[in-house]
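Missing here: one protein chain of the complex. Every other protein chain is in place.
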Amino acid sequence: MVDILIYIAAAVTGIAFLFALYRFLKGPTAADRVVAFDTMTLVTVVFIVIIALAEGRGIYLDVAVIYALLSFLGVIAVARYLERGL
Amino acid sequence: MALIAMAAGFILILIGFYGALTNRNILRMIVAFTVADTGVNIVMVTVGYLRDRTAPILDNAVPAADAAARIIDPVPQALVLTAIVIGMGVTALMLAFAYRFYEKKRTLDITKCTELKW
Amino acid sequence: MKKASAIAILFLTLLIFWLLLNGSLAADIVIVGVVTALVIAILFRDGLAVFSEFRATPRAFLTAFLYLPYFLGELIKSNLHIARVVLTPSLPLNPAIVKVRTRLKSRMGRLILANSITLTPGTLTVELDGEWLYIHWVTAEATDIDAATAQIVAGFEKYLEVMYG
Amino acid sequence: MTIGGIIGGILMLSGAAFLFLAGLGLVRMPDLFNRLQAGTKATTLGTLLTLAGAACLRPDWAVKLLLIGLFILFTNPISSQVLARAAHRTGTPQAAGTVDRLAEDREKRP
Amino acid sequence: MSALFIALTILLTVAMIGAALVAVLGKSMPIAILSAGLVSLLASVLFLLLAAPDVAMTEAAIGSGLTTFLFFFILGRVRGGEHD
Partner (left out) sequence: MIRKFAALLLLAGIAAIFMGLLFTYEPDPELNTTARYYAERTAADIGAANIVTAIVVTYRGLDTLGEVTVLFLSAAIVGLVLASGRRKKTAKERTVTPAGELLATGSTLLAPLIMLLGVYVFVNGHLTPGGGFQGGAIIASGMLLLLLTDPLKHFSHTLIATVESLSGILYVAIGLLGIFLAGGFLDNRILPIGTLGTLFSAGAIPLIYSLIGLKVGAEFSSILAHLSETEEL
């Protein structure tokens, strides 16, 4: 029962991921793609949590912490490059 | 699953090669190189994967006694760990040289580098 | 004296973060945590922690306690609002970048105010310039300074003023 | 089948629904700033709800999930603010009819 | 749970190939670099699916994080030369 809920959640999240991927591939400006990148990394954190639940291994969550950190740094790096602050 | 991942790795290697061979901008070539690098790492990790097994870390979910029956091959993982770190060092070196190249020639076009041609 | 208290606050925050990260109170973890937190706190003695510039009065703690549910409520309310906008086929937008004023003086207070505004969908801090905030608003209802301030900032500021000043 | 399992599943499902809405907003919104609103903010709530759901399913992971949530709560608004600022400075086109006080002020005082 | 993992692998593979194509063929340089970073980031989820959390962490922190930042530093220095 709970498994089925997780399946549905994963499927819906996957659709969100595809939307973000569409915006990343199409995005007219660079900043649009960066927004899509940010969204994709956050969705990926959700994926990691789902993988950890499915495998039943809490140690995978450490990777999610690193992920949250790196998406932040990546977006800031691009933004600072775009506004010529690097 | 392992086969799909392996195919993804091979396709990434091919895309990276294509980019490195057809682009003339040196930064572009380095980017393509990192893509191929990622592909190689994926293929290597896939070789160590075994069906229905889990990560080689012992905890409550995987007690030490039945580790040999439950975990996947840890050796390729250790290898890839090294490969990623070295790959980053190589990329940093290439970027430093690209910067020097631009400083000398004021361009990033690799075909403008004529000293080594014969 | 001021520096010592800054280091102490940073040290305590880092220690709490460390214990949360490890999720255990075993002796060895606490020892390593104390050493690491102390070294990092001394290295970053100019660094901020969530509670630097916090007014340590009982009323401030009570307000901080009340702020969290208020913020979560706003978060969910405005998320539903944006969800309705996105799901409407005609996409009823009225975007504007409005200018609002804040009375907060401390850096931490402004950071939390701007973060709260950004986290509630529909409003997004674009630029912070002294006491002026420029906010992108998806469904703008007012574009002059006072009305926009009352709409966006006042709710959060009421709490943050007690906490950070 | 426990109470915690049901609550956790429902929370995860609603989180996924918000992520879906975020993706939809990302595709449908007309200009960058509106996409930023839909894309990153709704994602934050979706992620937080999913983390809460996972914490209900596995209470022993709750501390680490709380930490991930706190991290996202602090970092995400900063990154989207920096991105919005950079996009505004580089003159990203905005949807028709946007009132822009920041550009007006910047013209007055370069 | 195996079906879930296979579906995730296919999703990640499609996204990775798309991002790699943008990295190699796209017009703008910063987007190419960002796409290469995205390939690494998605590859690290793939590593997690392949039961290699250590490698996943390394790829996320080094392959995707630091390498991308180094590219942006250099790109910030050679502004103007990036179009040829």
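Chains: A, B, C, D and E, in written order; residue numbering restarts at 1 for each.
By our rule, a contact is a pair of C-beta atoms (placed from the backbone, for glycine too) under 8 Å apart; a residue touches a chain by one contact, two chains touch by 3 or more.
Just so it is clear, the structure is predicted and the values come from calculations on it, not from any experiment.
A.B. asks: For the full complex, can you list every visible chain touched by the one that's not shown?
C.D. replies: The chain that is not shown touches these displayed chains: A, B, C, D, E.
A.B. asks: Given the contact definition stated above, which residue among C:I40, C:A64 or C:I145 touches the chain not shown here?
C.D. replies: Here the residue in touch with the unshown chain is C:I40.
A.B. asks: Of the residues in chain D, which ones touch the absent chain?
C.D. replies: Listed in rising order, the touching residues are 74-75, 78, 81-82, 85, 89.
A.B. asks: Take the complete complex as the reference. Which residues in chain C touch the chain that isn't displayed?
C.D. replies: Looking at chain C, the ones touching the missing chain are residues 10, 14, 17-18, 21-22, 26, 28-29, 32, 36-37, 40-41, 43-44, 46-50, 107-108, 110-111, 114, 125, 127-129.
A.B. asks: Please output the residues of chain E touching the missing chain, sorted low to high.
C.D. replies: Touch set of chain E with respect to the missing chain: 53-54, 56-58, 61-62, 65-66, 69-70, 73-74, 76-79, 81.
FYI, only the chains that are shown with their structure count from here on.
A.B. asks: Quickly list, by label, the chains bordering both chain C and chain D.
C.D. replies: Touching chain C as well as chain D, we find no chain at all.
A.B. asks: Measuring from the mean of all protein Cα atoms shown, which chain centre lies nearest?
C.D. replies: It is chain A that sits nearest the middle.
A.B. asks: What is the distance, in whole Å, between the centres of chain B and chain C, each centre taken as the mean of its C-alpha atoms?
C.D. replies: So the centroids are 39 Å from each other.
A.B. asks: Based only on mean CA positions, could you tell me how far chain A sits from chain C in angstrom?
C.D. replies: The computed centroid separation for chain A versus chain C comes out at 23 Å.
A.B. asks: Could you state the distance in Å from the CA-based centre of chain A to that of chain E?
C.D. replies: Here the centre of chain E sits 12 Å away from the centre of chain A.
A.B. asks: Among the residues of chain C, which ones contact at least 2 other chains?
C.D. replies: Within chain C, no residue contacts more than one other chain.
A.B. asks: Can you list every residue of chain A that touches 2 or more other chains, as numbers and ranges?
C.D. replies: Counting only residues that touch two or more other chains, chain A contributes 6, 10, 17-18, 34, 50, 55, 58-60, 62, 71, 78, 82.
A.B. asks: Which residues of chain D touch chain C in their complex?
C.D. replies: 18, 21, 24-25, 28-31, 33-34, 36-38, 41-42, 44-45, 63-64, 66-67, 73-74, 76-78, 80-81, 84-85, 88, 94-95, 97-103, 105
A.B. asks: Across the complex, what residues on chain B touch chain A?
C.D. replies: Touching chain A: residues 54-55, 57, 59, 61 of chain B.
A.B. asks: Along chain A, where are the residues that touch chain D in the complex?
C.D. replies: 1-2, 5-6, 8-10, 12-13, 15-20, 22-23, 29, 31-32, 34-36, 38-39, 42-43, 45-46, 49-50, 52-53, 58, 61-62, 64-65, 68-69, 71-72, 75-76, 78-80, 82-83, 85
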